[in-house]
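Removed from the display is one protein chain of the complex; every other protein chain stays in position.
Coming up: chain A.
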Amino acid sequence: MSASNCLTANAWICGEYLRTRREELIDATLQHVAITGTAVVLAVLLAFPLALLARRYRRLTGTVLTLTTVVYTIPTLAMYALLLPVFGISAAVVVCGLVLYSLTILVRNMLAGLDGVPEDVREAARGMGFGPGRLLFRVELPLALPALMAGVRIATVSAVSLTTVGAIVGNGGLGNLIYSGMDSLFKAQVLTASVLCVVLAVVADVLLLGVQRALTPWVRARDGRGGRRRGGATDPGDGGDAPDGGDGAVTPGGGGGPDPLAKPANDDRPIAAGAPGARQEAGQ
């Protein structure tokens, strides 16, 4: 009895709400994940050739970076509104907006990651007879991976949060629940959806961190030795930490003070560094 009272009393936290609206919550969460996931995957696929192009034609680099900065400055609501005439009221508006925002982060980080590959390593690979393709996929890309993944993590966490605004076109995943909850002053719905959003972001970040570690086992092996290097973990804007700051390897303690003027050291920092890219991102 008391359980259903929390609905009538419009409490912030309500078990009855969770039970009765389970389907609705799951649907919204799934939509949220689908929108965010599609956007980030598309953005990664697009960012890769863009970063390669920008690297190949140096003159393009400045243009690409300026353009991405401009895109990032556009507020979400405006972005979705601007895309409205192109796609009509649909999930495509939100996905496209998120792709544009994610590209900004990803292209920058990929470029920084690729730039961070030491020339010596490249030289050595060439000397061993690596062609450009093999050099890229076997040497440069793996070395740029920490930076790349740092970018993916920032982009994903941001996208999870920005998806909520998609409620304006009815495709905001959990944002839809927040939006309708606001109109009906339904506190439990608003709070539950908000918390789920944050949880999604944290879970996504931790999962991606796991992927990053699985993909770059050598970084970990070196962790013990390089773990106490300066920099890295404490960078503002460093993607190297979970939003909750909960993942051990990258807690600030792991890496001394922030070092804004240091050049992005290549990749001989632990994951914490999230790497050159995160640094570049942070304008270090």
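One rule holds in what follows: contacts are C-beta pairs under 8 Å (C-beta built on N, C-alpha and C of every residue); 3 or more make two chains touch, one makes a residue touch a chain; residues count from 1.
The criterion applied here is as follows: contacts and distances are computed from a predicted model.
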Among "ABC transporter permease", "Heme exporter protein A", "4Fe-4S dicluster domain-containing protein" or "RNA polymerase subunit sigma", the UniProt name of the subunit that does not appear here: "ABC transporter permease"
Positions on chain A contacted by the hidden chain, ascending: 65, 68-70, 72-79, 81-82, 84-85, 101, 104-105, 108, 154, 157-158, 160-162, 164-165, 167-168, 175, 178-179, 181-182, 185, 187, 190-191, 193-194, 197-198, 201-202, 205, 233-239, 241-245, 251-253, 256-261, 278, 280-284
